[in-house]
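This report concerns only the one structure given below.
The other protein chains are all here in position, but one chain of the complex has been omitted.
Our next item is chain A:
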Amino acid sequence: MKTTLTVFLKEVKENLRDRRTIMSALIFGPLIGPLLFVMIMNVVLTRELNKADQPIKVPVIGAQYAPNMIAALKQQGLVPQRAMADPETAVRDRTAEVVLRIPKDFDKSWHKGESAQVELIYDSSQSDTGGSVDRLKRMLEGYSRHQGAMRLVARGLSPTMMVPVSVDDRDQSTPQSRAGQLFAIMPYFFILTIFMGGMYLAIDLTAGERERQSLEPLFANPVPRWKILLGKLGAIYVFSLASLLICVTAFGVCGTFIPAERLGMLIDLGPAFAGQVLLIMVPLVMLLAALQTLVAAFAKSYREAQTYLSILMLVPALPSVMLSAMPVKVANWMYDVPLLGQQVGITQLLRGESLTMMEIAQCIVSGLVVALLATLVTAWVYRSERLAISA
């Protein structure tokens, strides 16, 4: 116990003196997620909100053939722009998001009572045009429906004739669950933070010591290697826990800066959320520390360890990517799988649903079991003769 404590205190002290570790574990690692998140969210939300309210500028070709329709669209917020010679090219090279073309015979078809055709020219592969295209389409459909109803009324028929089935939306999502969907990437930020928080330490304490050739004198001391390993793991735990704590706190603060409620969403990253996240993440701290040390133990140099660990970093991303690519129904067994359990659990919390004690216990127990296994394997690798020999 005393040995482990000695190693632990020395590693913490030594790494607190290393600017690179501090920057990565306690500043960049935990803060980059929340900052990036707030920035992206603000840009996305502000743009969506602005687009919904603001007039929409659309170049119109042949406006003179349908003056009534254009007047009606103008009332809905359309601002017709001057026509261009080649709308197809204009759309492709993004000088216009969408162009409305009214053919010469629009008026003729209109008066005959036939469907008068208009064309929307746009490029759906340009992601940010979707909003404008949809809005213009809705305006045109609204106008079309309205005119159709007028024609029916003029002939003495009820407009409901044209609507045999009417659809009414009953969306069961809550403001919180809508927000949860938007924030599905957040669990990965937390896991990444733990990873980043411990990474430089894990490298430094095993591969780094080996490269600097200090493992050999260290192991010449009359203490079992597993006690040394535990002290080192302890130091990694502390750094990645600190990193996680900073990250969770930063998200709590940043959450108040996201104008989610203006989109009818609610996001609660307060103390209750933070507490439960910390609780279910603790086993991951231990698991990742052991895994990182294990991987670093196979590397001969700092640089090599860094390469291996950046590959390992992709592993925790898998559940995130999987869950966002194919949203599966949350099943109980998922809480028994470390990483996936935490992912699912945090997603549930973001949706405003609470976790049962059982689910929290599942996350913790399964995480601890796997962490213990990883630690045992690492301790076994630590016993190898090869580990201490650097040259």
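By definition in this document, a contact is a pair of C-beta atoms (placed from the backbone, for glycine too) under 8 Å apart; a residue touches a chain by one contact, two chains touch by 3 or more; residues count from 1.
Here, contacts and distances are computed from a predicted model.
Asker: One chain isn't displayed here; going by UniProt, is it "Monovalent cation/H+ antiporter subunit E", "Lactate utilization protein", "ATP-binding cassette domain-containing protein" or "Putative tricarboxylic transport membrane protein"?
Answerer: "ATP-binding cassette domain-containing protein"
Asker: Among the options A:202, A:280 or A:388, which residue touches the chain absent from this view?
Answerer: In the full complex, the listed residue that touches the missing chain is A:388.
Asker: For chain A, which positions touch the chain that isn't shown here?
Answerer: Within chain A, the residues that touch the unshown chain are 2-3, 6-7, 10, 13-15, 17-18, 209, 212-224, 385, 388-391.
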